[in-house]
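Left out: one protein chain. Kept in place: all the others.
Chain naming follows the written order as A, B and C, and within any one chain the residues start at number 1.
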Amino acid sequence: ASAALGAAALPAARATGAEPALEVPAWTRTPGEPVLWHAYGQPDAHEAHVVRRTRGTAVLPGAASSLTPLQNLHGIITPTGLVFERHHAGIPQIDPAQHRLVVHGLVQRPLILSMDDLVRFPAVSRIHFLECSGNTGVEWRGAASTSIQQSHGLLSCCEWTGVRLSTILQEVGVDPAAAWVLAEGADGAAMSRSIPIAKAWEDALLVYAQNGEMLRPEHGYPLRLFLPGWEGNASIKWLRRLKLGAAPFMTREETSKYTDSLPDGKARQFTFTMEAKSVITYPAVDHRLRGRGYYEISGLAWTGQGRVKRVDVSTDGGASWREARLEGPVLDRALTRFRADWQWDGGPAVLQSRVTDETGYVQPTGRQLIAQRGLNSLYHYNAIQSWKVATDGSIANAQV
Amino acid sequence: ASAALGAAALPAARATGAEPALEVPAWTRTPGEPVLWHAYGQPDAHEAHVVRRTRGTAVLPGAASSLTPLQNLHGIITPTGLVFERHHAGIPQIDPAQHRLVVHGLVQRPLILSMDDLVRFPAVSRIHFLECSGNTGVEWRGAASTSIQQSHGLLSCCEWTGVRLSTILQEVGVDPAAAWVLAEGADGAAMSRSIPIAKAWEDALLVYAQNGEMLRPEHGYPLRLFLPGWEGNASIKWLRRLKLGAAPFMTREETSKYTDSLPDGKARQFTFTMEAKSVITYPAVDHRLRGRGYYEISGLAWTGQGRVKRVDVSTDGGASWREARLEGPVLDRALTRFRADWQWDGGPAVLQSRVTDETGYVQPTGRQLIAQRGLNSLYHYNAIQSWKVATDGSIANAQV
Amino acid sequence: QVYGLGKPGSPAAIAAWNIDVAPDGTGLPPGSGSVAAGQAVYAAQCAACHGAKGEGKPADALVGGLGTLATGKPVKTIGSFWPYATTVFDFIRRAMPYQAPQSLSADEVYAATAYLLHLNGIVPADAVLDATSLPQVRMPNRDGFVADARPDTASRPCLQCR
Partner (left out) sequence: QVYGLGKPGSPAAIAAWNIDVAPDGTGLPPGSGSVAAGQAVYAAQCAACHGAKGEGKPADALVGGLGTLATGKPVKTIGSFWPYATTVFDFIRRAMPYQAPQSLSADEVYAATAYLLHLNGIVPADAVLDATSLPQVRMPNRDGFVADARPDTASRPCLQCR
């Protein structure tokens, strides 16, 4: 069915009743704050609501997460101060001069590298998304979140700069028997994951800078692993050690924790890839429409498999679809902003987006996911999201 | 002459004398700070030196500038807290609910737009550099700066989101006689510039978000003009008014201020374009090399005319050149990070970079600029920069 | 496409913000000001920053510099450099005095403009400026501006090096 979204140009009647005569405001009648008011800048006081938030309260707030306020963001870059957090034993405060990276195990020349050493190697910069495998997990058992920050906020996108892990593997000389790499953090959890060596050679990065500046404490200062397109927990923060081995190390994080339970009681292990996903960030459950007329639907699409190929949007709950505009550049394993025109006629509507990635993978419905995986998987819920618009302009999270 | 930069793989002798036995540091032996330690994140305390700075002190610090610490940055995105400032009457603190944009003059439907109105229009996001026409102006009369922050720090690059000015021009209906647009700020300077209407149609943006979040106060909150590739002062901040006219308005900023004096006493006017420029940001005057061996030369190149096509680097003061690697994506009128391998043999060296843009324009030498424009131009100094490395690893600003 | 957003900007609604003045005088308000009145405005509102006689310090010099533009040390002031007298009015009205922009009456702005033009030897001591006379003032450096002539450097990469 061909959709009529925005096809009919039906502008809202321009507000009549002229604006009251403009006055010269106080801030024009006086000089403002001096240069270097903040040597390191801060958001305006009117944006104080744009902050990370948690989901409920954690008994031990070091083993918890905070979420990115996607409802307030624009474009694809997440400002670093709003990039989501997930810690297992809080945020260590590391002295970068004392920090070391040990690379050992099945290698010819085990090495200890300081930060001064690491920044000397050739560097690369890449814009990539980072998503927690638990993102949107609260939606497995029905529409649960009343904010897109709660449902989809374990998601961010930054420019990462660091050294290719392959550069370091060449530096140490890899034993042919090596098949897995243990990555370990210097935090109180000594957080650890086993990574297949193919990923280490292919595109893994040892990152020290994020959006131009050194990493922040909560994102792994002074060094983290970064695995493009893979679940966030595997991109070990505060990275202190890489050990090459012949088999996976079977840490708690890849046995007890980040595995996906199936209805038959088995659990999928090493489910690293973040499959293609999209969500409309405006208008979303956080917003309210002010009357009928033109709205630009805007959202984010991404895939751990490469590039977004197309995004379709629906305003009738999936009965009809229409291709959205993709904002360029469409980058490999980065957020892609999509936009579509919409004339709201004032009636009920259900807004959805559906991404197709360059491998041909199409974002599934929740029903499709549940049919395959049941309700106990916790992770990797990448279903089409529905926002239900009521005639009064209010918007609800819905599963249709 | 073909250069030997890095061609010979001469690794520094790996430091002998094993690292003292590693101890488990205090930050691993205790849980760290809780999630939401900062609901809006901050840099690590060890990075407190990475801040904006001024050049000297201004008598009236509202009419001044601050500079971006390029010596500490990575990649192409400038974190918003470090984006340089230039104000003419300080930073106004504007209530976005009361802010308005007036669009009038030679138009069919003069309009008053609130921020709520503006964010309703279709949006675009673009990654572009912003550079002050005065950037590097201190170098016209000889090597003056002892920090790249001082010499080149009126330069940043962000993702900007907003409405195409062309969308607003269509909304108001442009009179065919309109040839220039006056843009005016709501600051105490009511800062104003005349913009040719062709630029307004082509790619000018009305920007409300920068690097994903709403503009910061010092960058024009809640609304600014953004003119890709043009000198920063023309991208009027705190934008309150656009007036279409048949001729330029000849404001103080385009007569007294942002004009470029020539030796014959005439001054060039409406010199908007930022011509192609590049600079090595590491190793630069702010750094010191720790012994011979491998270094990656890294820098930034950009052009107001489109895309960077190539960057060449020299380590012998321009006697020989070698092509640098360009970090992708190479975007239209955005900073482009370049990198080149260098084996420092411990001898004196002069590091230079030279950009060629897609129009074929090649970054000039200081001598070429002075031959054309003399020494009184103040603005638009885009010469090749030289960093002189001494045998002790110290680095000086030099003109060779 | 028209989106139908915003409100009409009637002349009355936008009047307080519509302050620009063009070289032909468009935008100049009713009112007038003499050099003598300007001297008083200047002494009270401007001299602290621009010097008793416009010689500058701490802020810009507003007087002098005639004949210096083609020298090694050009002194660029209203008198030596600014091409239009209307710009003086426009800038003072929108931005000065620095600590209280847009606080002067039209008469005060005309007067301050007249005084500064007089200090620069451009109008006589008995001059009175208004919407008619101000645009007729011809500034010494009226023809001092040329168009952007860039690109003006023709570098080519060293062919040997390619």
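To be clear about the criterion, a contact is a pair of C-beta atoms (placed from the backbone, for glycine too) under 8 Å apart; a residue touches a chain by one contact, two chains touch by 3 or more.
Predicted, not measured: the structure shown is a model, and the values here were computed from it.
Just so you know, the chain we are not showing touches A, B across the whole complex.
The chain omitted from view is touched by exactly one of A:R240, A:R337 or A:K388, namely A:R240.
Touch with the chain omitted from the figure is made, among A:V24, A:A144 or A:A267, by A:A267. From the options A:V35, A:V50, A:A64 or A:L111, the residue with contact to the chain not on display is A:L111.
Interface note: of A:F129, A:W160 or A:F249, the residue touching the hidden chain in the full complex is A:F249.
Residue-level contact of chain B with the missing chain is found at 9, 11-24, 28-31, 293-294. Touching residues on chain A toward the chain that is not drawn are 1-3, 59-60, 62-63, 88-89, 102-104, 109-114, 117, 120-121, 167, 170-171, 182, 184, 188-190, 192, 240-241, 243, 245, 247, 249-252, 255-256, 259, 261-273, 275, 312, 320-322, 354, 356, 361-365, 368-369, 372-373, 375-376, 380.
As a working rule, only the chains that are shown with their structure count from here on.
Taken pairwise by the contact criterion, the protein chains are fully connected, each one touching every other. Centrality by Cα centroid goes to chain B. Annotation: 51 Å between the Cα-based centres of chain A and chain C.
With touch defined as above, residues shared between interfaces to two or more other chains in chain A number as follows: 19, 22, 28-31, 294.
In chain C, the positions touching at least two other chains are 1-3, 5-10, 13-14, 17, 98, 101-102.
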